[in-house]
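For this view, one protein chain was removed and the others were kept in their places.
Note that the chains take the letters A, B and C in the order they are written out, and that residue 1 is the start of every chain.
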Amino acid sequence: MGEAANVFNLSDKKYDCNGNGCGVVVESRRPCCWYEEEIYDDLRWSFALNSILHTGTSEFQDIALLDTKHFGKALIIDGKMQSAEMDEFIYHECLVHPALLYHSNPKTVFIMGGGEGSTAREILKHRTIEKVVMCDIDEEVVDFCRRYLVANREAFNNRKLHLVINDARAELEKTQEKFDVIVGDLADPVEGGPCYLLYTQCFYQNILKPKLNHKGIFVTQAGPAGVLTHKEVFSSIYNTLKNVFKYVKAYTAHVPSFADTWGWVMASDEPFELDAEKMDIGIGERIKGELLYLDGESFISSTTMNKSVYQSLLKETHVYTEENARFIYGHGRACLP
Amino acid sequence: MGEAANVFNLSDKKYDCNGNGCGVVVESRRPCCWYEEEIYDDLRWSFALNSILHTGTSEFQDIALLDTKHFGKALIIDGKMQSAEMDEFIYHECLVHPALLYHSNPKTVFIMGGGEGSTAREILKHRTIEKVVMCDIDEEVVDFCRRYLVANREAFNNRKLHLVINDARAELEKTQEKFDVIVGDLADPVEGGPCYLLYTQCFYQNILKPKLNHKGIFVTQAGPAGVLTHKEVFSSIYNTLKNVFKYVKAYTAHVPSFADTWGWVMASDEPFELDAEKMDIGIGERIKGELLYLDGESFISSTTMNKSVYQSLLKETHVYTEENARFIYGHGRACLP
Amino acid sequence: MGEAANVFNLSDKKYDCNGNGCGVVVESRRPCCWYEEEIYDDLRWSFALNSILHTGTSEFQDIALLDTKHFGKALIIDGKMQSAEMDEFIYHECLVHPALLYHSNPKTVFIMGGGEGSTAREILKHRTIEKVVMCDIDEEVVDFCRRYLVANREAFNNRKLHLVINDARAELEKTQEKFDVIVGDLADPVEGGPCYLLYTQCFYQNILKPKLNHKGIFVTQAGPAGVLTHKEVFSSIYNTLKNVFKYVKAYTAHVPSFADTWGWVMASDEPFELDAEKMDIGIGERIKGELLYLDGESFISSTTMNKSVYQSLLKETHVYTEENARFIYGHGRACLP
Partner (left out) sequence: MGEAANVFNLSDKKYDCNGNGCGVVVESRRPCCWYEEEIYDDLRWSFALNSILHTGTSEFQDIALLDTKHFGKALIIDGKMQSAEMDEFIYHECLVHPALLYHSNPKTVFIMGGGEGSTAREILKHRTIEKVVMCDIDEEVVDFCRRYLVANREAFNNRKLHLVINDARAELEKTQEKFDVIVGDLADPVEGGPCYLLYTQCFYQNILKPKLNHKGIFVTQAGPAGVLTHKEVFSSIYNTLKNVFKYVKAYTAHVPSFADTWGWVMASDEPFELDAEKMDIGIGERIKGELLYLDGESFISSTTMNKSVYQSLLKETHVYTEENARFIYGHGRACLP
């Protein structure tokens, strides 16, 4: 009985009757250790655990790596699941590849947040990439992920990756560099939350956009985009970016471990011109290895919302500004990615 | 303090500091009554409850109507959520309208199962419909839904609706009628489960297909179709129908209260020829009232799967047959819808 | 299938094999609706529900009557179980009868709190009683319990019961009456909590004790008294009362629905002189009906703590005072029972 043996993995245990052939399940023990997340105050989600692999705390956040039965290894920050082994490829392929493929020749990328390393990992699959700046506020989280997330280890060690520990807003303000693509891999713009200021029209206009090269593309995760949830932040992010960039493209995908459909928004002053076929060619030529979730056809289809969400995007008038938030600049964790 | 007052609706309760303007949340009481569903042995889902509205038991099943905070009123059968007020329109629009719109002039529809009444409700929105046969095994469930599901009351009272209490397989075998559309609104084809026999190639070929009129269309719910779950039954239903009909079309949608992307499959010996524009015209001309989820564009996009699911559909070889199930005909609930 | 039929009552459902006699349990469905209580941040307790009978809110509190499978009907106030049908007799017999039996001839009783009505019910079983004043701050809770708690209906209608809606502290201060017994049926003295001020040495000395008749007895519930929990408030209440009264007697009982052993403390300037036999005689002569939990022998034994708790009572030096609480007089709910 080694330590690897697993008392919790019992849900399929069966005892057969002895030789009388009835063969029914007499006992089926239930898992007894669970990770529980409050998705909302009135909605919870629980995953049976194999083990609690690693835990830690940082100046800003608490962090854990859990081994769940259903979704594999899961990274938890401040009690919210960030990504799960079984389906993180959906989120990260969607966040990274469309923007890089729509760009004709992306060489430099700036990641706001992304300390987990998976976003960098996907970016570094592109043969054209020469430099990736990953700017995360939380050094301990970055160290934790570098140490424990085996799938991202190679990316963390890639020489093209430049890690900066700083507030992404402050870093973009002070940097002299411009980038082909900027990727927003931050917490949602909850008013008073840590990342609100990185989603405002003012930030996009005055701080972010000037740091994009000509024909540069900005892409950001844009929160839940389900039929019941897309008005929380998705439609506002979309609308805010429409006020700053000439061309904006929203798309969505269901991420099982997020218990919702998720949204992303790309924005640029160049039009997004690429059909499914050309995107497939780009994937084949420019990306090392196989993608698991995205291909040309499915990406195009993911930019068509259902009627309910589409109508909301059309009608949305809310714009994130520093004024309309009940937020006090410079206070607490609010400006930190 | 009436009975309607609600002790459990407390999750957003706030106490402000007295006049000093700090305005923070001092106390936020958590809901204390929950509905908990085991989606899988290792994955659970809990909804805070406002109340337990009605409960009942039938010969076959247990049934409850719960008032949940997050998804509104929810119908639970045998501990599994069947549909929730807030998003049941997604499932039922997807199940009903594409098949009826692809048909040039659907007058008669046979529903296998569907005792909840929502499927009939959507069908009866089509102006062409003259007769709907709803065949459900469980009279008590039908009575329960007729009594308590206000949204379906009008449909239950519609003279075009013919309710039959019977096993759908037996009913289709004995009926002399043929139908323009047959709709499968049954539990998934779990081996040994109550509805397995209603998903086999044999059943489709020998019992169901002969009861379709010329140019008739069969559509069935086809189980979970998420990246992690589509191989459970979705790809097999798709593949089984490909062996029986000349044309088969699968499509999916994320249903929040199912915690997954869901799948449906349409099948016919006539090709499915309708572009987004024509579908929108059909919706406008043939359906009374507004749809909430479906329009032409989004339906077309819902027939394009992501790469992961698409590959599985392409490669699927499993076919449901009576032979390959560990199922014994005529025993228990196994052949009942 | 009536409304009384119960979909949730399924945990013992069994399907037998057909005639082969193996008779094993093939399926045992689990309850799906639960009441969940956070006993502590790190300890929870969940009861399967039959139904949510009644809910309400008051100026001060939220209130619900639940029908649980395990403990019967349960009264919940602000998310904490107050009493359960199956075992509330333990708490209320222990709170009421020892003090009344130790008194030679109790005619008048003042209840601080007790709006549920069960404490009054037990007091009114004593033939000597002429007047019971129940003083509860929350009229809605009293009305709720009067309406829904069938077991206490007779007590609520008893002419000897005088209901006062007021803060018990304020009422004791202003009343001209004195009482043979005063019963404290209040929430625990958590600092900053609603009832803290009703457990201080100052309150006992200056407000409560002057309202006891000669040979009068004060008894109060005294919080959890388990091996792991008796230092929370039990030992401090005991020690505080030792500073105010000449004789103090603590006793405990395990209350299953509280998930803990509970404590009570009696205090008087008369010695507590009664052996088991005399107590049994008192129970027989003075109390109408049978007690379920208490008799002379078991009461005496309940005044002997285990070594762990006994040592703590001996060594306790903490006294509740208005000064040592982080409590601001007159603010919020803090002075309300």
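Here are a few things to note about the model shown:
The definition used in the following text is that a contact is a pair of C-beta atoms (placed from the backbone, for glycine too) under 8 Å apart; a residue touches a chain by one contact, two chains touch by 3 or more.
Please read all numbers here as calculations on a predicted model, not as lab measurements.
Only one of the listed residues, A:I39, A:I63 or A:I111, touches the absent chain: A:I63. Within the complete assembly, C:W45 is the residue of C:W45, C:F60 or C:Y247 that touches the hidden chain.
Taking the complete complex into account, residues 11-12, 28, 30-31, 34, 40-48, 68-70, 86-87, 90, 226-229, 253-254, 256, 259-261, 291-295, 297-298, 300-302, 304-308, 310 of subunit C touch the chain not shown.
Summarising the interface, subunit A meets the missing chain with residues 1-3, 5-8, 10, 15, 18, 29-30, 32-38, 49-52, 54-58, 62-64, 66, 76, 78-79, 140, 143-144, 331-332.
Going forward, only the chains that are shown with their structure count from here on.
On superposing C-alpha atoms, the copy subunit A sits rotated by 180° relative to subunit B, to the nearest 5. Between subunit B and subunit C, the centres computed from C-alpha atoms are 49 Å apart.
One inter-chain figure worth recording: subunit A and subunit C are separated by 51 Å, centre to centre, where each centre is the mean of the chain's CA atoms. Shared interface positions of subunit C, defined as residues touching 2 or more other chains, are absent.
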